[in-house]
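Every protein chain but one is kept in place in this view of the complex.
Letters A and B mark the chains in the order given here, with residues in each chain numbered from 1 onward.
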Amino acid sequence: MLTALLIMTGIAIVLGAALGYASIRFKVEGDPLVEKIDAILPQTQCGQCGYPGCKPYAQAISNGEADINQCPPGGEEGIRKLADLLGREFKPLSEEHGTEKPKSVARIDEQVCIGCTLCIQACPVDAIVGAAKQMHTVVAPLCTGCELCVAPCPVDCISMVPIAETVETWKWKYPVHELRSAA
Amino acid sequence: MITRLFSFKGGVKPESHKNESSGTPIQKAPLPKRLVIPLRQSIRSTARCLVAPGQRVLKGEHIGEGEGGLGTSVHASTSGTVVEIAPSPMAHASGLETLSIVIEPDGEDRWIDHTPLDLHSVSREEALAWLRGCGIVGMGGAGFPTHVKLGGGRGIDTLVINGAECEPWITCDDRLMRERAPEVLSGAMILRELIGAKQVLVGIEDNKPEAIAAMQAAASGLGDDISVVPVPTLYPAGGEKQLIRVLTGVEIPQGKLGTDFGVQCFNVGTANAVHRAIRFGEPLVSRVITLTGNVARPGNYEVLLGTQVSELLDLAGPKADTDRYIVGGPMMGTELQSLSVPVSKGMNCIIAASPALFPPPPPELPCIRCGACARACPADLQPFELYWFSRAKNFGKAQEYHLFDCIECGCCAFVCPSRIPLVDYYRFAKGEIWARERELQASDQARERFEFRNFRQEREKEEKAAKLAAKAAETRAKLAESGEAAAPAAETEDPKKALVAAALARAKQQQAAVTPKNTDGLTADVQAEIANIEARREKLNPQDADKAP
């Protein structure tokens, strides 16, 4: 009896020491969780979540300050991925932060643009080119569709255009299941 | 010389249905009333339009310039007038539109001046550019530019010419080999010269004895290192990788090119097009296409590129119970979504389908893991595992099980006793994975640009602060110079405050200097009006009242 106790205690002490050593020796630097969350977020940088960009939102989720359902561009799929990563329950997109929309890009009506540069300052990814009193234009492949440029425009010449499907982006649909409808 | 054939695992033997259309010679299709020439003729690349509506063009005239590495030139298929440049549906599973040049033929079918290319007087690069300029792409279906494939480099041991034509119903390559064997082999010799291959192997499925005989007869005078090899009839023996495996024993993995293994493969139709491009200088403006299935006059027709399917079908006479049309073979083809689709370079066959010929599949049942698909798979995959993963949208796992090695040949779905549309699941999974890849790239780019912007704004702020500090120092120096040693202690404490104070002082001075202009010699009316306005202002801004003059 005593021997058994001693052996068990001995094992516990040795393993405890090993674990303790390992946690110091193999400590992971930085905060990979934030990076992992950031990798799931769509990088729209739209701020609809209430944070100034995707990284701050990732940081907030990681700190437990923000919920996982505040990112409308990431949509339901994004929430599911976050729920998976963080081991939380899925919850629907929080309505106060917006709704999921088809992916769009901003388009400037070049006839109306007065060249005020307000949209250029608002764009989080520098996807609008132009200079003061010169016409501006959106570099569509760089545009994330964040809509941050729409509100500042004094002449309302920016509209969001849904991205059209091309042969390159077209994809096969999920096969329809006839299993249930059969018979 | 070839001594033994290899084999690939799997494969299926569907009913060939070749006799319907292989009996009659290739006929020249009459000039169509309208040609719709898509600018997207090679894979992943759309050409730049070189003509304008109203312009007259000759047959073979260069009307679209290939863009990018995979671009090839596009030519007018006959002489006539460009009437429109507009999006038009193309032969693609999506049924999407692409920018196309619409030509109204003038009926003369007059060629532009063209001269053959003397291969010996030009460099290899010039010859490849010539082929690009002639718009030569793979005519087996995928439409991969031939000059890109040839450009892969030298060190090629074997050139494989693909005349297997393993898909049921299709006979265009069969007829081409029977009737134009010398031309096909001439093209093969040109291709061989361009890649410096030691031997040429022409693989033809042994269900085409006439084509084999014709090709062997034509090859007999060309030397020992050209052999026409009958290969066992087993779908998909005409798949590029499968044919190379059968003829040479080399297995080319997914993502690798034949060049890496000393083998290169071209379709017989491509060889014929190369022959015409080099020996006559003719760009690719027509091709042989099989019209078969539920039609009155099945056969092969030489058709101008851009001829609309609806016009073409009149030649074959579809029967009344035809309910849809399949482009390509029944194993890998796609259903046509519009009959206004034009004939493109990769279109080898149109099958009129009726419920009797191609009955709809019975309802799908659950997978019982019987493994029939695995035994039929020519890529040695485990299709049912890929199916489970694709269905569950577990794309990572699907990729681990080599989803992208799947050539979508359809053997698995062909044999499945549960009638599961397996290939549909793979196409779906591949599409999703590609889409995610694109999204990931876009979001990485956005993140990088966002972070750079933040960095830039930070830097600009710092630069501004530095500039301000420099300016403050300057002002301080000036103040000290002018002898006004007003509160120097405070200034050194906060240069910014001093600046603000200085600016305020300047503003006050300026304000004081501003006196109402044009107030002399006014009429009484105007005076009254001014007084009125001032009164209104006073009412609105009582705190400003003391400022009023």
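Descriptive notes on the structure:
Operating definition for what follows: contacts are C-beta pairs under 8 Å (C-beta built on N, C-alpha and C of every residue); 3 or more make two chains touch, one makes a residue touch a chain.
To be clear about the criterion, contacts and distances are computed from a predicted model.
Chain not shown in the complex: UniProt lists it as "Ion-translocating oxidoreductase complex subunit D", one of "4Fe-4S ferredoxin", "ABC transporter permease", "Cytochrome d ubiquinol oxidase subunit II" or "Ion-translocating oxidoreductase complex subunit D".
Per the touch definition above, the residue from B:Met90, B:Ala127, B:Ala379 or B:Ala442 contacting the chain not shown is B:Ala379.
Set against the missing chain, the residues B:Pro30, B:Gly155 or B:Pro253 yield one that touches it, B:Pro253. Contact between subunit B and the absent chain runs through residues 8-9, 12, 14-15, 93, 168, 241, 245, 251-254, 256, 326, 328, 330-335, 353, 358, 360-363, 365-372, 374-375, 378-382, 384-385, 400-402, 405, 410, 413-419, 421, 423-424, 427.
In this text, only the chains that are shown with their structure count from here on.
The part of subunit B that touches subunit A in the complex is made up of residues 40, 44, 90, 92-94, 96, 98, 363-366, 421, 424-425, 427-428, 430-432, 434-435, 438-439, 442-447, 449-454. Interface residues of subunit A, counted against subunit B in their complex, comprise 38, 41-45, 53-55, 124-127, 142, 144, 165-175, 177-179, 181-183.
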